[in-house]
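Incomplete set of chains, arranged as in the complex.
By letter and in written order, the chains are A and B; residue numbering begins at 1 in each of them.
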């Protein structure tokens, strides 16, 4: 028997909206609740500290899946990666990407198809967050997820989603009571360090950086070190890292494949077009034709961040200096426009906070497509 | 003798920064202060009611030009159209577009070249703002500006910038004291009506709509009526409309031309590419090559607005519902991303508030380019 990975893009009417997921589960041929391994969601919050739309969405989704599987929300959350990303600025459209893996009674596809693997690290001591032990643990989890997905060659991995913990005041205090020293006492800063360490763990596992180049000091500082396939987000609700990898592998059925490229900066349209092309989409260099997009573009996922230099190709941007709108909100709106220019769609998983995830000011872009 | 229109794109370091303009005036071969007929600027304010960056920029520019021409700031403001547009969200880069017209001792170019005309309406009574008398007066001013520019065929006009007045509490009171009835008592609403009436005046002059289709009731409501070349912004500091038209005409020298297209919605990359192509830029359908853009793309100007339907190609956007970030700010960030995808640049004049300026959710896009 083969495995079949399916990805379902579902629009949401508000952060707590689970009607679309319920309809998917009820639909003939839809996935069963037990088959869902991950849900990635864009919610319409502000994507910053006081964005409660993520927690509400995760709570609502876990509640629905618990009712459908006869378990508790806690059991669902321990098994399914629920990665809610706040912020649908500009034209971005709130939606869920529901990822399921099912047994397929038929034979595997003749070529490689979308393969999904998930893995979890152990819980981290506070002093490990944002440091080399986290890098190594994430690398180990990526290897485990690759094995689960049946992917041997790191080159066949095209997207790695990591949900990682952060330091809270309570965790810092607990560590310091033991005499331990944490990477930072600033909780907001810890989010970036945790994302960065996680991304470097991905880069290490995929051979994108050499272990010798890595150190605590490099995390958050040496931006020349990065993964072109990692997408990391930090959340207060977990103490471990949750890893979802998407790649192409033999042994899977269905008609989905995944590809990726790396945006060199926030307006790098050609890289988005290359990623679409690598997934078999697009012909000319312009916008994806609407029929093709609707029929075959299943999902686009990318990272967005303002360049630290304060400029894009030499022209000043104001994202860092705007005390009204957080820099990540500007960046998501901008990159959302660039990828929408390429695809003619707006329901894309554009996520902020890209430390060591692509070069400074740029980031990975991955495309899941249906074969023609 | 011919006339020569020049357009200078100058980055600014802050809203009151006039150093770039001073350097331009000091540069060998640069325009003389007396030759400047219009300055369009993107400032890094919020583009809403309490955006003081526009007023500061206009004050600083008028002050510099007054010192350079030996007149007063008031005299400068009465002669030069100073159109400051607030809001450089996402990747947009603050800058000025300085437009000058000089006598050229040499012969005109063999073909049509960038032609500039300016005209001013009389001051409006408050009850005329946002209504048919304003439509007709703007149409008359457009015709006068065309005549000044030597453009006979409306098809040769590619961009019309209108700066228009709005209703203030004091103006409303003055009108009502006379027994007059204004179009709206809401000052914010009056901005949209003034922009809309101005745009319909442009459409009337350019033959884009029939006069019979126009009425007070249609202004602000019948969005099927629009100009594909108007860009209007309302300001509290004037009582008349100021009109700047850009077209191509015989009798002008230099190597600049202008072209335009209409974005059908906010993510209409192909229309931007068509406008670039019509101005002689670009070959494939992808992003303009950097060398070509730097050498030959002089300016790109367009409008941005959220679609009233709340959706882009069927997918929900959240621009109207966000009480943190004004809808126009979202829209500028988004459209700024789309046009940057096309050009590889971010210093573009993307302006919000597009009533009757292009279709709902879309808008005109104009390109000024240097001939190869």
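Assume contacts are C-beta pairs under 8 Å (C-beta built on N, C-alpha and C of every residue); 3 or more make two chains touch, one makes a residue touch a chain.
Just so it is clear, the structure is predicted and the values come from calculations on it, not from any experiment.
Here 2 copies of the chain are placed, and the complete complex recorded in this file has 4 of them.
By our rule, only the chains that are shown with their structure count from here on.
Distance between chain A and chain B, defined via averaged C-alpha coordinates, is recorded as 40 Å.
Remark: chain A residues 11, 13, 44, 46, 88-95, 266-267, 269-270, 273, 284-287, 290, 312-313, 315-319, 321-322, 324-325, 329-331, 333-338, 340-342, 344-347 touch chain B in the complex.
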